[in-house]
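Below: one structure, written as structure tokens.
All protein chains but one are shown at their positions in the complex.
Chain lettering (A, B and C) follows the sequence in which the chains are written, and residue indices restart at 1 in each chain.
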Amino acid sequence: MEASSYIFSTEVTVRDYECDIQGVVNNANYLHYLEHARHEFLISKEINFTELHNAGIDLVVTKVEIEYKFPLRSRDKFIIRLNLLREGNLRLVFIQDIFRLPDEKLIARARVTGVATRNGKPLPPGNLISRLGLE
Amino acid sequence: MEASSYIFSTEVTVRDYECDIQGVVNNANYLHYLEHARHEFLISKEINFTELHNAGIDLVVTKVEIEYKFPLRSRDKFIIRLNLLREGNLRLVFIQDIFRLPDEKLIARARVTGVATRNGKPLPPGNLISRLGLE
Amino acid sequence: MEASSYIFSTEVTVRDYECDIQGVVNNANYLHYLEHARHEFLISKEINFTELHNAGIDLVVTKVEIEYKFPLRSRDKFIIRLNLLREGNLRLVFIQDIFRLPDEKLIARARVTGVATRNGKPLPPGNLISRLGLE
Partner (left out) sequence: MEASSYIFSTEVTVRDYECDIQGVVNNANYLHYLEHARHEFLISKEINFTELHNAGIDLVVTKVEIEYKFPLRSRDKFIIRLNLLREGNLRLVFIQDIFRLPDEKLIARARVTGVATRNGKPLPPGNLISRLGLE
């Protein structure tokens, strides 16, 4: 996918404590990076994750599919690019791909499915959708 | 799947620092739990992850698919049950399901694909396979 | 200090993902272990950290002093032993020492100072004190 076909991107640098005994970023930390990028995206749309939570609405991840193509190492710079799809009536799907900088090597491809909930019950993402520009 | 049809299981208790602002275990921590269970499984087969690494062999996760069914909360006890499949010539697939205890509520289902590598190159898991009882 | 002179102890095993590039437990994780032990201690006194938080009362750490004597490595078992002192009118001081098992090698010595707060303001630990057996 062309860089221009994503709707959002954010850059991050690997911190040493995110690497494990193998000298590479531990797999779980990629989920942290992806979450960070989604929250940055929401903020760019003026949707604050913590404020939503305090208002009783949570954005809940229901599924993650991630392919690890090449490991990130200490101090690597990388970019997380993101697209957003609607799936059915309730689900949002974030397409999130990670590329190392500056060589644009593909590091990981992820597909993260989420739903909005209010007090634990799924909520049609209604006005969230319009604020996210999905209509 | 019946508890009896898994080949390995290990029990864990949620620690408070694994929970996030929403009061539930952060998604990334489930990958830590799953890794922990795989390493416990390998240890039960007398395969030590760190020793392998020091011998130049790494077990590398190439793909994770995880469905989050219900969140774990502070101090929940849970069990991770595991099965192992061979896929093609090079890949091992860990089926890993998480159930809360004692009510056996399904928390997450995961499918984790890995390969063995030596100095970064895929290695047919050969004698690993026989030690893991997959032949 | 004799093992018998501590008022509480809890055992933990190092998980591989808690180790860093140096092959030893990352310094920050010791603070997680210490927090875990304090919460286990409170639970043993029927004080639930999360319930307190939901009731508007937080136990806040104001100071940590920790000496790292010897590193923990992958899969080491260890015990965290704890004592509790009152300091002035508001502060609780947890003495927390970590020993590797089974050889009882001293791993770390810590002194963790905390206060109870209600809506961000220090609270004399009053009935907490009596429940903790400090009177």
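We take it that contacts are C-beta pairs under 8 Å (C-beta built on N, C-alpha and C of every residue); 3 or more make two chains touch, one makes a residue touch a chain.
Note that this is a predicted model, so its numbers are computed, not measured.
**Student:** Report, in label order, the displayed chains that the undisplayed chain touches.
**Tutor:** A, B, C
**Student:** With the missing chain put back, one of C:A3, C:A28 or C:A55 would touch it. Which one?
**Tutor:** Missing-chain contact among the listed residues: C:A28.
**Student:** For the chain that got dropped from the picture, name the residues of subunit A it touches.
**Tutor:** Contacting residues on subunit A, toward the hidden partner: 15-17, 19, 23, 32, 35-36, 39, 43, 49-50, 73-75.
**Student:** Mind pulling the subunit C residues that touch the left-out chain?
**Tutor:** That gives, for subunit C, the contact residues 21-22, 26-29, 31-32, 35, 50, 53, 58, 60-68, 71.
**Student:** To test your reading of the contact rule: which positions on subunit B touch the chain that is missing from view?
**Tutor:** Per the touch rule, subunit B residues meeting the hidden chain are 16-17, 19-21, 23, 26, 28, 74.
What we mean here is this: only the chains that are shown with their structure count from here on.
**Student:** Between 0 and 180 degrees, and as a multiple of 5, what angle does the rotation take that fits subunit A onto subunit B by Cα atoms?
**Tutor:** Superposing the C-alpha atoms of subunit A on subunit B needs a rotation of 180 degrees.
**Student:** Which chain's C-alpha centroid is most distant from that of subunit A?
**Tutor:** C
**Student:** Specify, for the interface formed by the sequence copies subunit B and subunit C, whether it is same or different in terms of residue numbers shared by both sides, with half as the dividing line.
**Tutor:** Both copies touch with mostly the same residues.
**Student:** Could you grab the centroid distance between subunit A and subunit C? Build each centroid from C-alpha atoms only and quote it in angstrom.
**Tutor:** 34
**Student:** Could you tell me the distance, in whole angstrom, between the mean C-alpha positions of subunit A and subunit B?
**Tutor:** Measuring from centre to centre gives 23 Å for this pair.
**Student:** Taking each chain's centre as the mean of its CA atoms, how far is subunit B from subunit C in angstrom?
**Tutor:** 29
**Student:** Send over the residues of subunit B in touch with two or more other chains.
**Tutor:** Subunit B, residues with two or more chain partners: 32, 35, 50.
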